[in-house]
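Moving on to chain A:
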Amino acid sequence: MKTVRIGYLTRVEGKAELDLTIDGEEVKDLKLKIYEEPRFFEALLIGRSFEEAVELTSRICGICYVTHQLSSVRAVEKVLGVEVNDRIRLLRRLIAIGGIISSHCLHLYLLALPDVLGLPDVFTADPKLLVKALRLKAVGDKLVELIGGRGVHPVSIVVGGFTYTPPKDKLMELAQSLKEAKKTAVESVPLFSADKFPKFEVDCERVALSNPEEYAINEGRVKSNKGLDISEDEFRAFIEETQVPHSTAKHSKVKGRGSYMVGPLSRVNLNFSQLSDDAREAAEASGFKFPSSNPFAANMARLLEVISLIDEALELIDAYREGPVRVPFQVKGGSAGAITEAPRGMNYHWYSIGDDGLIKAADISPPTCQNARRVEDDLREYVPTIAHLSEKEIASRCAMLIRAYDPCISCAVHSIEVKVKKL
Partner candidate 1 sequence: MNPYVPRIAVIESIVDETPDIKTFRLRITDGGFSFVPGQFVMVSVLGVGESAISISSHPDDAEKFIEISVRKVGNVTGSLFRLKPGDKVGVRGPFGNGWPVDKAVGKDLLIVGGGCGQGALRPLILDVLRHRDRYGRVEILYGARTPQDLMFKYEHDVWASVPQGCLLLTVDRVPPGVEWKHNVGVVTRLFEHVTVDPANSLVCICGPEIMMHFAVKGLLSMGFKGDQIYLSMERRMKCGVGKCGHCQIGGKYVCKDGPIFTYEELKLEPDKIL
Partner candidate 2 sequence: MKLKVGVFKFTSCSGCQVELIRMNEQLPELLNLVEFKYWAMASSKLEDGPYDLALVEGAISTPECIEEVKAIREKSRVLVALGDCAVTGGVPSIRNWMSQREAETIVYPKPGCIRSTRVYGIDEYVKVDYYLKGCPPRLENILEVFKAVILGVKPRLRQHPVCVECKFYENECLLTTYKQPCMGPVTAAGCGAICPNVGRVCEGCYGPMSDPNIASMVERLKEIGLSDDEILRKFRKYAGMSKLYREVAKL
C-alpha cells in the first residue's frame, strides 16, 4: 500500500493538493483537493449593476481575466439585446488572442518547462532561453494592454464595446514584435515534443467551442468528439454540476455521460484544420498526432495555438481600421448565458438581470471546474501505469499530469473544503 500526497501543488495558479492511496496497481483513494478559500462570486454579483459584471468577474481569475470579461460582456449584451459591430468583434478577438498567448506562455515556459528540464523552477534555467521565451509572453501582455488599457484586469471592455479606440499605429508597432515572437514559438516545438512526455492515452469526451467561420474563441457551438453539438444557451441543459464532499470546485459532467475535458487539447483536436499552416506544420514536427488522446499533448496544443494565433493576430491588425467602438443600448431585464474559450477551456457565464439593470442571479462555470472531475478520472487511469515507481516519482508524474490541464484554481469560483496545510 502506497500513500502519495502532494501537499500544495506548486506551479499551478492557486491552491490545491492531491491525496492518493494505491494498493498494488489499484487506486484505493484519489482526491484532488482544492483548498482555495471560497470567494462567492456568484453571490457578490447580486444587486450589482449589469455594467459591473464585467469588472467584477474579471477578478475571478488573475490569469484568464480577458475571457471572464468577454463571457461576461457577451452574456450581458445578450440580455440587453446589444448588437456589437464588426470592429468591436475584431478587437475582442484580438484581445482574447493576447490573453491566450500570455497565459499559454506563462504556463509553457514558467510552469511546465521545469518538468521537461527536470528543474524545480525556471529561475535556474538558461537566462537566454528565459529572456527569449518571456519576450514572447510579453507580446501577449502588450496586446492585452494596448487594447484593454491594462495588462491584468483590463479596463476598456464595457457593455456595448470599448471605452476607447486603440490606435492602429501602436498595433502596427506591435506587429513587429509579434513576428519576432512567432519565431521563438516555432523554435520551442522541440521543447514540448512527444518524446518529452509519457506515452499515455486515455479515451474521454473532449469539449470545445467550434465555429465554421474561424478558430473558435469568443463565439461558437459547443461540440465534442462524442457527438455533443449544442448552442451555448443549452449549456445547462447538457452539463450538470455537483458538489463533491472532498473539496474542489463543483464537479461537472455531461448529463448522462461523465466527466469531460475542456481546453487547448479539446480545441486543437476538434478544430485542427482551422489552425494556420505554420501551426499545422509544427504539429507534424512535434511527434504528437492530432487529434490526440494523450493529455500531455495539451502542452503542444498550447504551443500550436500560440503559433496559429500570432498568425491570426497579424491578419487582424492588418484588417483593423480605427473607428467607433461603442454602440448605444437600452437597459432591459432578462437572462442569458455566453461561452468563450479561456486559455484553459470553455468559460460559461449566465446572468439574470432585472429591469432596473441590477443582477438578480448569476451562474459561472470556469474551465477548471469543468475539468476537475476529468483530472481525477485521468489520474485514476494513469496511476496504475506508474504504480511501480517510487512514491516520489509517482507524485511528480501526477503533478505533471495535473499541470498539463493548467488548472487555474483561483478560477474555481466555488470551492468548498478549506483544508489548511501548515507552512
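Following the convention adopted for this analysis, a contact is a pair of C-beta atoms (placed from the backbone, for glycine too) under 8 Å apart; a residue touches a chain by one contact, two chains touch by 3 or more; residues count from 1.
On how the list was made: all candidates are chains of the complex that A comes from, given by their letters.
Predicted model, so just to flag it, every value in this text is computed and none were measured.
Enquirer: Using the definition of touch given at the top, pick which of 1 or 2 touches chain A in this complex.
Expert: Among 1 or 2, only candidate 2 touches chain A here.
Enquirer: Along chain A, where are the residues that touch candidate 2 in the complex?
Expert: The touching residues are 8, 10-15, 36-44, 46-49, 52, 55-56, 59-63, 65, 106, 110-111, 114, 120-123, 127, 130-131, 134-135, 137-138, 141, 149-153, 155-156, 158, 163-164, 243, 245, 250, 399, 408, 410, 413-414, 416-418, 420, 422-423.
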